[in-house]
Structure formats: structure tokens, C-alpha cells
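What you see is the complex with one protein chain gone and the rest in place.
Showing chain A:
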Amino acid sequence: MTRITVTVDGASYTDEVEPRMLLVHYLREVVGKVGTVVGCDTSNCGACTVHLDGRSVKSCNVLAVQADGREVTTIEGLATNGELHPMQAAFHENHALQCGYCTPGMIMQAVDLLNENPNPTEDEIRQGMEGNLCRCTGYHNIVKAVAAAAGASERSDA
């Protein structure tokens, strides 16, 4: 067992974990952040996407011990004071989710995408989101939501 200290959604957690434990299992089973979910076992689906020090990672592809001393943001830490993050609001407004299982990962990836490229074209959105699978929406409204969120932040910056 290894002792790690991780900041998750602004709070600090110190735990003894098995070195083999995946970050996603640490988040779900130890910290109780069950908003982050597991959709596959081959790192294809992206449902478990979180931010590690501000960049998106598939948390099934990171060991919990690698997060030691670092900061994790999950879907549960995105809204502030009950106010939805603009990307969460854009997903709601554009009906970019149906069953909602891929949604946490989609939103975390989309936020990272816009951090890197605040004004993506449709093609850049489609390339930037291709690591996250959705079976319900056909992606149409997800792409629309990301574009809308980009447009909204552009307007608010102006």
C-alpha cells in the first residue's frame, strides 16, 4: 500500500492505496466521486475523463499513485456555487445528452478542448472529441453544444 495525497474537486484526500489501483477506481471507490464512471476496459470510451492539473486524462489510464500531490477535477467539481459551468449549461441547452452516461467524460473533454482552442471549427471539435464515445446522441448535439459553449465564452470575453 502506498500513501497518497490528492486534491479532488478542491478538497484534500489522504489514503493508502494499492499501487495498481487506477485513478478512476480511487475516485469512485475511495473518494466516492461516483459522478465519474467507467464505460470500458480498453481506454476507448472516455467516460472516465477528468482533469489532472487542469488537463483532461482518461482516469482509467492513470494510476492513483500518479495523482499523488496533484489536483483532480471531476464532473462534480465543475459547477461553482450551484451555477452550471458554461459547458454543462451548453450540454443542457443543446440536448447534448440522453442517457447521460458518457456526459461527465464528454463535458470534461470539451472543457479541455476549449481551453486549448477557444474557437474550434466543427472539424476541430470532431477531431478533439473523438476519444469519447456516445451511443445515444449520434454526436450531432454534442458537437453543437461544444460550438455553442465556445461561442458563448467568446461573447463573454468581448
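The definition used in the following text is that contacts are C-beta pairs under 8 Å (C-beta built on N, C-alpha and C of every residue); 3 or more make two chains touch, one makes a residue touch a chain; residues count from 1.
In this section, contacts and distances are computed from a predicted model.
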Original post:
Name the chain not shown, per its UniProt record: "Branched-chain amino acid ABC transporter permease", "Xanthine dehydrogenase family protein", "Trypsin-like peptidase domain-containing protein" or "Thiol-disulfide oxidoreductase resA"?
Top reply: "Xanthine dehydrogenase family protein"
Original post:
Of the residues A:78, A:114 or A:150, which one touches the chain left out of the display?
Top reply: A:78
Subject >> Selected from A:4, A:31 or A:45 as touching the chain missing from the view >> reply: A:45
Original post:
If the hidden chain were put back, which of A:97, A:114 or A:150 would touch it?
Top reply: A:97
**OP:** For the chain that got dropped from the picture, name the residues of chain A it touches.
**Re:** 18, 25, 28, 33-42, 44-45, 47, 74-76, 78-79, 84, 88, 91-93, 95, 97-104, 107, 122, 125-127, 129-144
